[in-house]
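Complex shown without one protein chain; remaining protein chains in place.
Order as written gives the chain letters A and B; numbering starts at 1 within each chain.
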Amino acid sequence: MLEKTGSDTVAGMAESIGALEERIELLRAQVRQALVGGNRERASELRRGLREAERAWHDALAALEQEPPEQQRPRDGRLLAGAAEGNARAQAGSAERGLAGPAAPPRLQLPLREQVHQALTLLTVPASPRLISAVHEALFAGAISTARLTSLRRDEERSFLVAPFARPYYLCAALTADLLAPVRGLLAVSTWPMERRVIGPLSPRVDYLTAAIQIAESVQRIPGPGPAAWRLLWRFAVNIPGGSAQAGEVDPATVARAARAEMEIHADADTATRGAAAARARRQLGDPEQLFGSRLRAAPQAGVGA
Amino acid sequence: MSTLTSLARALAVERGRAQPLCTVRHLHVSDRPLVVVPLAMAGEANAPLAAMAGDDPRSPALLVVSQPRNRDDRFAFAAELADVIVPYIEGFLGAEEAVPGGPGREPRTRLADAPQLLVPSPAGIAFVRLLGRSTRFRRAEGPYPVPERVPALGRWLTFLAERAEYPGSSLLLAATDALAGHWASGQSPAEDLNLAALAGWIEPPDGLSGWEAAAAAEDPLTWPPAGPATDPTFDNEVLAPLIAAHDQARAAGDIAAMGRVRTRLEQALASQLLPTWRLMWRAVELLRGLPPGGHVGMRWCADKDVFTGYVDYLREGGPPQPRRDTAVAAARRLATLERLLAACSAQRAFDDPLVMAEFRLSGEAMAGPVTAAEPGRQDTSGPRRKLRPHITMETSDPVLLDLGAVLSSPARPRQEARVLSVSAAGAGRTRVVLELAGGMGRGLAAAPGSVPEVGEVVCYATFSDGYQRPPAFPELADTPWTHGGPPPAYVPSDEDAREVWS
Partner (left out) sequence: MDSTEARLDRIRGKVPPRNHNARTIAALSSNPGCARRAIMDAAGADKQRLAAHAGFPAGFGQSQFAITRGNAFEAQVKANGCAELLRLLRDQLRLPIPEVSYDNLEEVGGDASRELRHARTRHLLMRTAASGRDAGTLFDHPLLRLEVGGRAVYLEPDLIAFRLNGRFHVVEIKSFAVIDGQADGDKVAAAVIQSAVYVLALRQLLAELGIGPDAVADEVILVCPENFANQPTAAALDVRKQLTVLRRQLARLQRVDTLLDLLPAALTFDLDPDPAGTPRRPAADLADAVRAVPARYAPECLASCEMCFFCRDEARGATAALGRAVRDELCGVEHVASVLSLARGADPGPGELAEAAQVLRSAARLRQEGLGEAV
C-alpha cells in the first residue's frame, strides 16, 4: 500500500492511521486494565502488540509526510490554539539547541576511548562515567554521553583477551581491595600502578579529594575556563570542609588547599590498605584479572561495567 | 464534622445519594471564575506536566510540557499559564466601587470585583502554592531570565494560595471542598477528595446509585484522576513512551517527528484533563443552584478589599512574598485565622438553620416558641429608665446556658438577650427567660416587630455574627527578642532569583 502514490493513497493511509490510533488506544487501556488486575503476563503480552501498533503508526505517519505538505492539523478552536502557538515557539527553540548541542558532531573529535583516557589522565584516579563526562565537558571538548561509556569496559576487556597488551593502554576496572573484584561503575587506566586501581574503604574519599585537587589545578592552568569548569569545581568545593569561602564564590587555590588538608587525615591508612591489596593482586592474579578483576564465579557479563 | 453531618452521611448511604448539609450556599461563586486543572509529573517537586485552564467552559486552553524535567520547558509552561491567568486577573483592575464610611472609617473606593480561581481539590491548591513559590522570585533579566509575566504569575498564585487558607475567602477554591461543604456523600471524607466520586454521589447519572457512580469514578481509565497526580498506569503506558519519543525526536533534530509526537502528547493529556474540566463546570453549576447565604456578599467584599490591597502593594513596587513568615507575622496570621474561623462559622449558622442546628445540638444555641412576652417592660433601677423587655421561651434543645449569658438571634442580630432564668418545663423541655436590649428603636416603646411575640419560634445562640476586634500584636519593629527581635525587611536576593528549578 505504501508504494502507491496519489491522493487516494493519502486518504487510505489517513484512514489506516485512524484505525491504528484506535487500536493503540484500545491496547493501552487493556494494558492498564491488566496491570490493575495484577496480571503482569497478560500486560507484557499486550504491550508487545502495543509497541508494534505504535511502530506501524509512526511509519505510516512518516510515509505520509513524504507526500505533498501535510495540511495543518485541525485545531479545536481555542482548545489548542494558545498552546500550539507557544509550543511552536518552544519546539523551534529546542530544535535549534538540539542541532547545536551534543547531537551535532563538533569538528575534530577524538575517538571515545581517547576522550575517556584524556579525562582519566587529568583526574589521575578511577572515576565514574558521570564524572568522566563532566570533566570532559568542563575541561575538554563537550560532554560524553554516559550511555556510551557503559559498554566501554567490556569492549576493552574483549580486545585485551584477543590480543593482550596490543594497545598502549586499556580502559580497565578498579578492583575492590578485599576480593579484588571489579568495582561497579568505575573506569581506570591500565598503565596506572596497581595501588591506584585498588579501592579500599577510604579510597573513594581520597580519590574524590585527589580529583578535586586535579580539577582545581587545571582550572588555574587553562586560559579562560568556561562556566562548566567553574560549575564542576564549585560542586567539589561545597563538599570539602573549607573548600568554598562564600556562597557562590569559588577559588581553585582554596579548593586544592582544603582538599589537601582533608587528605592528610585519610592518606596514611588508605595508602597502607591499597599497598597491601596491590601486592596481593600482583601475587594472586593473572594479567587479565589484574586489569579487569577476578570474580567469585562466572558472573553474567552484562553486570560488568553497568 | 458533627453528629448532624454524620447523620446526613448515614442518610446518603441509605438513600444512595448525597444529602444536603446546607440550605444556602456559604461561598461566593463568581460570574466568571477561572477554572484551572493542573497535572504534575510524578516524583518531581512540582514539575508541571499539563494544565487545562480558562473562564469559558466551551474553550479551555490546553498547556502541555513535552519534557517536564527540562527547565526551559517548565518555564515555557509557566509563561503560557501566565498568559491565561495574569490577563484574567488584570481584567479586574479596572472598575472601582465606593465604600461608604462608618464610625471611625473614611469613605473609600475598592475594586468592584475580584478574580476567582477554581481547582479540583486541595492538592490543586498545594500545586498553585508551589508553582507560585517556584516562579515568584524569578527575574526578567540576569542569569536565567524569564518573561516578566512569570514572576507576576508567581506572585498572584502565592497571593491566592495564601488567601485560600483564610476561612470564608472565595478567591481560590477547591471544588471538592466546596461541594463537600454543602453535600454529604455516603462515603468517607477521604474518598470525597475524589472529585468524580463526590460528584457521582451528588448527581448520579440516570439509573445509577451514588455507590455505583462513585465506584465507576474510581476507574482511572474512565475517570482519570483530577490531578495534579496522574494515574501510574497512564504514566507508564501512555506518557512515558510519548515523552521518550519526543526526547528522541528532539535529540535527532527531527522537527516533523517532534510535531507528530507533540500532537499525540496533547491528545493523551487532553483525554486526562477533559473529564475533570467538565466536572469542574458542573460543580460550578451545582453551587450556583443554591441561594447565597446572607453573609456571603460581606465576605466577598472582604476578599475584594484584600485583593485591592495587594494590587496597591504591587503598584507601589512591593517585593514578592518572602519564603517564610517572620515570627510576628506568623503569630498574627494564626490569630487572624482562628478569629475568622469563629466568625465565619457564626455567620454560617446565622445564615442557615441547618448549620445552626449543629450548635443547637451541642448546646450552644436553642430554638423554640415564645410562651410569654412583656414587650413594654422597663428597667427603672438606674438613674434613667431603660426599655428591657422580657420574653419566655420553651425549647426541646439541650440547654447548657449560664445565668447572665448574653445571646443573640439570627432574626434580630443587633439585639442582645441576657439569660435570666433556666428551668425545666416538663416533657424534656426547658423554659428560658430572657431580657432583651438594643435593636428596638430609640424610644421607651419597642418598635413594631422588634420584640418577639408569643407563638413566634425564636432561635438564640451564645455567639453573634458581629465584628470581633483583632487581638493586639506588636508592630514588626517591636518584635520581642524572644522571637528574634525585629526582622530585617525581606529583600529577595539574587540567589532567590537564580534558584535552580531542576
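As a working rule, contacts are C-beta pairs under 8 Å (C-beta built on N, C-alpha and C of every residue); 3 or more make two chains touch, one makes a residue touch a chain.
Model, not experiment: these values are computed from the prediction.
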Not-displayed chain touches, in the whole complex, chains A, B
Which listed residue (A:37, A:164 or A:226) would be found touching the missing chain in the intact complex? A:37
Taking the entire complex into account, which one of A:54, A:137, A:156 or A:262 touches the absent chain? A:262
What is the set of chain A residues that contact the non-displayed chain in the whole complex? 33, 35-39, 41, 128, 130-131, 176, 179-184, 201-205, 207-208, 211, 236, 238-239, 241, 262, 265-266, 269, 293-297, 299, 303-304
If the missing chain were put back, which residues of chain B would it touch? 1-11, 13-14, 20, 23, 41-46, 130, 133-134, 186-191, 211, 215, 218, 220, 230-233, 235-236, 239-240, 323-324, 352-358, 360-361, 367, 396-398, 499-502
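Throughout what follows, only the chains that are shown with their structure count from here on.
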Using the average of all C-alpha atoms in each chain as its centre, how far is it in Å between chain A and chain B? 48
Sites on chain A touched by chain B in the complex: 28-29, 31-33, 35-36, 47, 50, 54, 58, 61-62, 65, 73, 77-80, 82-83, 86-87, 89-95, 98-99, 103-104, 247-248
Along chain B, where are the residues that touch chain A in the complex? 54, 56, 59-64, 66, 70, 72-73, 76, 79-80, 83-84, 220-221, 231, 233-234, 236-238, 241, 245, 250-253, 255-260, 262-263, 266, 270, 495
